[in-house]
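With one protein chain withheld, the remaining protein chains of the complex are depicted in position.
Letters A and B name the chains as they come in the text, with residue numbers starting at 1 for each one.
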Amino acid sequence: MLTVPIETQLIFAGILFFLGLIGLLVRRNMIFMLMSIEVMFNSAGMVFIIAGTHWKQPDGQVMFIFILAVTAVEVAIALALILQVYHHYKTLDSDAVNKLKDN
Amino acid sequence: MNVFFYIAAVIAILSTIMAISGRNAIHSLLYLILSLLAVSVVFYLLNAPFIAALEVIIYAGAIMVLFIFVTMMLNIGLEKETEKKWLNPYMWILPSILAAILLVNFILAVNNVKSIPSDKTAILPKQVGISLFSTYLLAVEIAAILLMAGVIGAYHLGSQKKKVKHRFLETK
Partner (left out) sequence: MTTLIALIPAIPFFGFLILALFGQKLTRKVAGLVGAGSIGIVAIITFCLAISFFKSLPDVKSYSVVVWEWINTGNLKADISFRLDALSLVFCFVITFVGLLIHVYSIGFMAKDEGFTRFFAYMNLFVGSMLILVLADNILLMYLGWEGVGLCSYLLIGFWYKVPANGYAARKAFIITRIGDTAMIIGIFILFLNFETFNLNELMELASNKWIAGSSISVVTATLLLGGALGKSAQLPLQTWLPDAMAGPSPVSALIHAATMVTAGVYLIARTHVLFSLAPIIQSAVAIIGALTLLIAGFSALAQHDLKRILAYSTISQIGYMFLALGVGAWSAAIFHFMIHAFFKALLFLGAGIVILGLNEEHDIFKMGGLRKKMPVVFITFLIGSASLSALPLVTAGFYSKDQILWFAFSAQSGNILLWLAGIVGAFLTALYSFRMIFIVFFGEVKTQPAFRPGKLMTVPLIILAVLSVVGGYVELPGSIGNIHLFSNLVDNTLPSVLVKNNENQEFLFQSLSAIIALTGIYLAHLIYFKRPALGESINHSRLNKFFERGWGFDILYNTLFVKPIVWLSVINKNDIFDWISISISGLALLTNRFLSITQNGKLRWYLMSFTIGIALILTYIIFG
């Protein structure tokens, strides 16, 4: 029986989320940015599980399954795009793909 | 029981920090897998065994493996110097401050939620399965379509035009 207060659980999820955010802002390599996004997805899913346990319903876990499916698809397509970018620009620098800048 | 939770939480946080601040891509990915395993333990402790298993199988087993495949294909490990150049310590200050502000807000936001102690009743896969295929049936179908779209999209986006020279022989 877990008696960890729910705020702690939520704060744990939050810390993971913000770590992912920091990683996203700091890293320049696109693979690392994608990795950080994965961390953020994972922590968001964890909040759902926490909520499901809190209210004793399976809906939290169902939501996590859907998040998992979406994450899988997203990673697949994002990696395919990164491959294309790499073949075109020969680098994984996210600052190199700035052709959409103004003027 | 609580102590397991705290140990797993600490491991998860530490390995995530190592993952995002690593210079070697493969090392970071492996740290990330470690973090996902720790989170899976937390899920088990949260009375969601099915999800704990799914986390390991799908997340750490499929998605991370995909990452590692692509990393190996692109030979990123050879570029250690660029990573050193791009990651100077001063870059961490502002994001950390911002994240700290957000964390403070988050903590203040969650502090007025009542906590109900959880009992031992685990939510078994059977319950999840019934809920999935009765209440959320439509969402399941849509998720299936989404997966198919992802497959087609990934195939199409990953294709390259025929090259005469092998890409290793191309000048960078």
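Definition applied: a contact is a pair of C-beta atoms (placed from the backbone, for glycine too) under 8 Å apart; a residue touches a chain by one contact, two chains touch by 3 or more.
Fair warning: this is a prediction, and the values are worked out from it, not measured in the lab.
Student: Please identify which residue in B:53, B:102, B:122 or B:146 touches the non-displayed chain.
Tutor: Only one listed residue reaches the unshown chain, and that is B:102.
Student: For the chain left out of this view, which of A:8, A:57 or A:94 touches it?
Tutor: Result: among the candidates, A:94 touches the missing chain.
Student: Which residue numbers on chain A touch the omitted chain?
Tutor: 21, 24-25, 28, 33, 94-95, 97-103
Student: In the full complex, which residues of chain B touch the absent chain?
Tutor: 94-95, 98-99, 101-102, 105, 108-109
Going forward, only the chains that are shown with their structure count from here on.
Student: Counting in whole Å, what is the centre-to-centre distance of chain A and chain B, each centre being its mean C-alpha position?
Tutor: From the centre of chain A to the centre of chain B is 6 Å.
Student: Which residues, counting only chain A, touch chain B once they are in their complex?
Tutor: 1-7, 9-12, 14-16, 18-23, 25-29, 31-32, 34-36, 38-39, 42, 46, 49-50, 52-54, 56-62, 64-66, 68-77, 79-84, 86-87, 90, 92-93
Student: Could you pull out which chain B residues touch chain A in their complex?
Tutor: Touch list, chain B to chain A: 1-2, 5-6, 9, 12-13, 16-17, 19-21, 25, 28-29, 32, 35-36, 39, 42-43, 45-48, 50-51, 54-55, 58-59, 62-63, 66-67, 70-71, 73-74, 76, 82-83, 86-87, 91-92, 94-96, 98-100, 102-103, 106-107, 110-111, 113, 115-121, 123, 127-128, 130-132, 136, 139, 143, 146-147, 149-151, 153-154, 157-158, 160, 167, 172.
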